[in-house]
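Here the complex is missing one protein chain, while the rest keep their positions.
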Amino acid sequence: MLPVDISSHGYLVDRVIKIVLIGIVIIGIFSFSVLIYMLWAFRRTKNPNPLPDVPPLLKKVVLIDYAMIVFDILLLVISSYAWIFFFVRPADKIKQEIVRKGENYIDVKAIGRQYFWTFHYPGKDGKFGTSDDFKLGNLLVVPQNSNIFVEVESKDVLHSFFVPSARMKYDAIPGRKTRVWFKPVQVGEYEIVCAELCGAMHYNMKAILKVLPPQEYEDWLKNPLKIAKGQDLFDTLVRR
Amino acid sequence: MTEEHAHEQSFISKYVFSKDHKTIGKQYLITGIFMAIFGGVLAGLFRTNLASPGFLTHEQYNALVTYHGAIMFFWVAMPILLGGFGNILIPLMIGARDMAFPTLNMLSYWTFFVSTVVLILSMFVPGGGFSGGWTIYPPLSANPEVFMGSQLGTVLFLLAVALEFASMLMGGVNFITTIFVMRVKGLSFMKLPIFIWMELIASLLFLFSVTPLIAGAIMLLLDILLGTHFFRVEAQKVGDPVLWQHLFWFFGHPEVYVILFPALGILYEVFTTYSRRPVFSYKTVVYSTIVAGVLSFIVWAHHQFVAGINPISAMAFSLTTILISIPFSMQLVVLGLTIAGGSIRFTPAFIFGISAFAMFVIGGLTGLPLGAVAADIYFHDTYFVVAHFHYTVFTIAVLSTISGIYHWFPKMFGRKINETFGKIHAFLTLVFYNGFAFPAFFLGLAGHPRRYYTALELGYLRKYQWVHEFMTISAILLIATQIVFLFVFFYSIFAGKEEKEPNPWKSTTLEWLTPSPPPHLNWGSYVPVVENEPYEYAKNGRDFIPQGRLVEIKKKEV
Amino acid sequence: MSSSETRVEEIEHKEYYESFSVPFQRFGFWVFLSGEIIILGGLVAAAILFRLSYPNWFESSTYTNVIISSINTFVLLTGSLTAVLAHKNAVDGKWDKVQLFLGLTALAGLTFISIKFIEYSREIHHGFVPSKDVFWMFYYGITGIHGAHVLAGTFIILGVMLFLKKKKLVEAVENAGLYWHFVDIVWLYIFPLFYLT
Partner (left out) sequence: MQKQGHRHPPYVGIYFILLVLTAASILVSFVVHREAAPPFVFTLSTVKAALIALFYMHLKYEGRYVIALALIPLIVFAVVLFALMPDIIPYQKM
């Protein structure tokens, strides 16, 4: 059921999800079998008088508590591992590392408003606030295999920057700027949605994440607005 | 009934402004049941919209979602489980003649009633009711200019919630005092029925968790009315929306346990009675409930893992959240093993009880992926959350409640409720409920965010529209079943077969000693004396040993 | 609580219920106070969080009037003294003195509110409205809520004074006093938060 995973870290999230789901299904099936067995074995027609004590075999069900503890610890470890690895470290630190290693990265600002996203690009000089900045409405174009730093911000109410395919979600909070990081590894068009109730058209606050091969991205960057305008996604922008 | 002549009361003081805890409890119960149907119908309406978008406007959809959540928490689960069962059963189970503060109790109900009226009014003000989600997150709720509903609707909604909190606080003060001070002779704390323990801990949790939120609500109201910016952000003016989330969830998480504990308490009473076995381990239940209650105060930020909280504290909260599953797994094991070795009577109360237990196992287990911080990045605010809390809260607010109603109906009203109907009711409820709640897990896995007017706008969700349709049909059938139950319930109150036997289920706790319905001041010219543990079933070769017996008292002249 | 039910409770209480160290009126009142502490505590906690992070807090707090607020502190503390003396006399059974001291406490409450009113009007006159900045919104929010509590305390004390004409209950005097002391303690923290630092 999970949508396709295009990010470099998504497999970790998926792994946590799979482990925990398998675990709870096993514990659940066990509990339900014990329960159904008890309902069947101790029904009044079969067992007219209650036993003076719980059957010893059933007393062992208490062990499920210990199983639960073990499972909890396992879950904590794997979940914390994924969290520490990709989310605890401030994106700034990841960025420093990436700069040191000389990997590709791009900076983008994602600004949420009722009910659209604008994505600000720093332009050729890589700095915000200069004249070659440009912005796109409801369209985020990024190169494949490059580190994307998205500074999530909101101008009015709470939004949430949710990219299901990239296993990435972060709330856009007015007054706070949060930088998140992900690295798309697969080319294609994916959806960005809003996951925090932001008003009447909450369900319609969607944008496109377009992952291009590096070369195509360079071409696009030469004249970004021209191509972007081809998208009818600008409708929402125009309306406001 | 010997007291009746001494307390001739007018209709108004007997049934309307009554200070009798049983009448107040019934008032709470019936108001709660009506609100449940109301909230259910709201759910049916917005689910219809999900199946066929365009049925409602966007504002209406959001408002209905908001009111459904708020009603089910504050106007159904709390009044029924605390106000209703708590009021009726606490004095009866501890052998008291009434609550410690009967007048406060009456005020509590009427404040609640006013809050209900204000809430329903707020839905119909011009411009529409509040539609910012039951969590009332600012800035959406605090900025009239960005908010889609009307300011009046928002203020009335907040007022209604505030009145409801005030009412439940009055009730809580009453419960705590009554349980501490008015236990009958011989009823020490470790002999209290588990239901009483649960009500006590729930009241304490509510008292200590809701009060910071009241502080927050005052600030939010100032934001809306005076233009301050505690939670709003304007140029140069730094409010902090996240502060509200903290205050809200500091309340919000214990609140879930406030309604969960009494529901579990009902299940303990029901399981022991119908399986004829004592509680598997009384002390484990008491201590694990206390531990869970204390832990519930330090787990709240798991609702905000991706809401801009410090990632290190997110890990700490993930740890406590996962830890809290341990006392609950202990509870559920004890609860499940209570029926082991028993001789189970499949009455409607037991069927509802056991289905509540089974559903709660699902609800509890699916809490784990949400508590694990890495998985929550994906699941946060998706239908997985919706499914999870319907498996917990629906279980609490509906299945356990109905189980309790079937169990104590003879005691409350002195009449019987049809058993065959009860069994059909249980079966249909279970089927339709799973039909509507279980598919939501899969929608959540597919990444379907909550509170969406329709899924058709998103490419990756369009193919799941049939799931929504299926869920909607199940939900509507579920509500229809409950409406039928409502009719049977009222029919049985007025025209059910009379129950002459004070203890039809052969249960042990004190409330079954007095006639059904209990006379004024509960015990007439008798008083209960406690001699035994609360759950003495299958002991010394006897089927059951009541917790106490009634002894006659010589009444001093006043 | 005037019906015959209550009297039945009072007579039977000792004989039929488990013994408990605190009378139920006072216990119930403490449960209520316990909640009240967190309501005001929550507001103060929010104020402290913003105080620690908002650099201009001290600037703004110099505009509040230390003299007026010091007088108000004095008034509240005196009210506390008279409230506790009322309770002492009630325990000793000197009920006419109880009336006197309760009257003085209520007077202190009314004085406090009048002074607060003058203070507010001066500040609003000078343009310090609640929406001015972080300091002022907390100032009005918290002192406003506190003022409402003082008002409530005054009404409770006046109510107890009227009630005492019919029934001489030590618990009533004590609980009214407890509420007053609680409001006083809250002020002891508000005073430095908004006026001194």
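Letters A, B and C mark the chains in the order given here, with residues in each chain numbered from 1 onward.
Please note the rule applied: a contact is a pair of C-beta atoms (placed from the backbone, for glycine too) under 8 Å apart; a residue touches a chain by one contact, two chains touch by 3 or more.
Please read all numbers here as calculations on a predicted model, not as lab measurements.
**Student:** Of the residues B:F101, B:F157, B:F195 or B:F250, I need the one that contacts the missing chain.
**Tutor:** Reading the full complex, the residue touching the unseen chain is B:F250.
**Student:** Out of B:D20, B:D240, B:D381 or B:E511, point to the residue that touches the absent chain in the complete complex.
**Tutor:** With B:D20, B:D240, B:D381 or B:E511 as choices, the missing chain is touched by B:D240.
**Student:** Determine and list the chain C residues touching the chain excluded from the picture.
**Tutor:** Counting only chain C, the missing chain is touched by 21-23, 26-27, 30-31, 33-35, 37-38, 41-42, 44-45, 48-50, 52-55, 58, 66, 70, 73-74, 77-78, 80-81, 83-85, 88, 91, 170-171, 174, 177-178, 181-182, 184-185, 188-189, 191-192, 196-197.
**Student:** Residue-wise, where is chain B in contact with the chain that is not depicted?
**Tutor:** 180, 208, 211-212, 238, 240, 242-243, 246-247, 250, 297-298, 301, 308-310, 312-313
Note that only the chains that are shown with their structure count from here on.
**Student:** Among line, ring, star, complete and other, which one matches the pattern of chain touches?
**Tutor:** Here the contact pattern is a line, an open path with two ends.
**Student:** With chain centres taken as the means of their Cα atoms, state the distance from chain A to chain C in Å.
**Tutor:** 49
**Student:** For chain B, what residues touch not just one other chain but two or more?
**Tutor:** Residues 238.
**Student:** Which positions in chain A touch two or more other chains at once?
**Tutor:** none
**Student:** Can you list the residues on chain B that touch chain A in the complex?
**Tutor:** Against chain A, chain B makes touches at 57-59, 62, 131-133, 137, 139-140, 143, 146-148, 233, 238-242, 275-277, 280, 306-308, 311-312, 314-315, 318-319, 322-323, 325-326, 329-330, 332-333, 336-337, 339-346, 354, 357-358, 361-362, 365-366, 368-369, 372-375, 377-382, 442, 445-447, 449-455, 457-460, 537-539, 543.
**Student:** Inside the complex, what are the residues of chain A that reach chain B?
**Tutor:** Contact set of chain A toward chain B: 1-3, 12-13, 16-17, 20-21, 23-24, 27-28, 31-32, 34-35, 38-39, 42-44, 47-55, 58-59, 61-62, 64-65, 68-69, 72, 75-76, 78-84, 87-88, 90, 114, 156-158, 160, 162, 164-165, 167-171, 173-176, 178, 191, 193-204, 206.
**Student:** Name, in rising order, each residue of chain B that touches chain C in their complex.
**Tutor:** Within the complex, chain B contacts chain C at residues 6-7, 19, 95-98, 100-103, 169, 172-174, 176-177, 180-188, 207-208, 210-216, 218-219, 222, 226-230, 237-238, 243, 247, 521, 527, 553, 556, 558.
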